[in-house]
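Excluded from the complex is one protein chain; the other protein chains are retained at their positions.
After this line comes chain A, so read on.
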Amino acid sequence: MKKLLLATAAAALTAGGAFAEDVKLGISLGFTGPLESMSPAMAQGAELAMKEVSDSGKFMGGAAVVPVRGDSTCVDAAAATATVERLVTTEGVKGVVGGMCSGETTASLQNVGIPNGMVMISPSATSPALSTLEDNGLFFRTSPSDARQGVVMTEIIMEHGIKSVAVTYTNNDYGKGLADSFAEAFKAAGGTVTIVAAHDDGKADYSAEVGALASAGGEALVIAGYIDQGGSGILRGSLDTGAFETFVLPDGMIGDTLQNNFAAELAGSFGQIPSSEGAGKEKFIEMASVAGFDGSSVYSGEAYDAAALIMLAMAAAGSTDPSVYKEKVMDVANAPGEPILPGELGKALELIAAGTDIDYQGASSVELIGAGESAGTFREIEVKDGKIETVKYR
């Protein structure tokens, strides 16, 4: 017994010694809640980048990076704030990968991130409201704003020769943000939006919404909703009553349910989802499968990039102090410099140490614009012969 105690004490001591040099990074994602199925692959993506940097031995004189997970719940702003508070004050993290959903991210950023001067990089919060938030240069995101999706959607619709559309959105931050930014972009491009009508998720009947949309008319219907929620009801109602024949489907509407329940009736409908392609993405998926998770899962690559950006900015600034390295995030993310793909973080650290500029590309072809958000690549899809097919990336 005595021996065991001694051994444990000794182990604790050595562990404590190693800890002194460690850098902790927080991962605040919705491990429970409506997006709980997406979170594990995202956290594993972020942890993959941390492990890669630790294993390289070239970070901050050989320091290890230790991930600390926290549950942001995606929907409960108070719970997310408490989680980030714990990460920052109790765990002493030097940067946070998160939050996950737009509302919760805004709350934790304003209540904890900004007062404590903590850098937060979200892999998946897409609300346009986050672009204009006064963030003291502390907030970045590796996902594109929905304002960008609105513009891309406008381009795709215009290319199909459609000039007037009706819009319906799910009544929350995501739906409203996307619908508003799209309506603005579409009008600016010379199109007509006949109606912008909200629908609530999980309701008994959508005849009223379908009726109003049909009466307003338009060549196509844009559904900024969720395929597993009210979006399904609107789509079913519109198809059955013959209200619309062509549908425009943003990211929330594209999923297995669409393929299984609707694809056969949607010939000619189209849409887009944030998604990247190319060497970086392929490399990341390959690395993920070696590490034992699915790298093609939504926003997993973006989480890897968020963690990588924090660590590379630290290296470039030569400091783990958020108020110092926040200045370097845009530098390492953008040109000019040596392009860096996933799996090359060790090489990036060497280049930084040698004083060479780097241009981090990562899994999602990172290019930060504006107030520090991804320009984003989108996958354009079209339904042909009962299948969802990729047209091209833009």
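Simple rule for what comes next: contacts are C-beta pairs under 8 Å (C-beta built on N, C-alpha and C of every residue); 3 or more make two chains touch, one makes a residue touch a chain; residues count from 1.
Throughout what follows, contacts and distances are computed from a predicted model.
Within the choices "Branched-chain amino acid ABC transporter permease", "Extracellular solute-binding protein", "ABC transmembrane type-1 domain-containing protein" or "HDOD domain-containing protein", the name that UniProt assigns to the complex's undisplayed chain is "Branched-chain amino acid ABC transporter permease".
Contact with the undisplayed chain is limited, among A:Thr89, A:Asn136, A:Thr192 or A:Thr241, to A:Thr241. Of the listed positions A:Glu21, A:Asp200 or A:Glu389, the one in contact with the omitted chain in the full complex is A:Asp200.
Across A:Gly113, A:Gly150, A:Gly191 or A:Gly233, the single residue that touches the chain missing here is A:Gly233. For chain A, the residues touching the chain absent from view are 171, 194-195, 197-200, 202-205, 207-212, 214-217, 228, 232-233, 236-237, 240-243, 257, 261.
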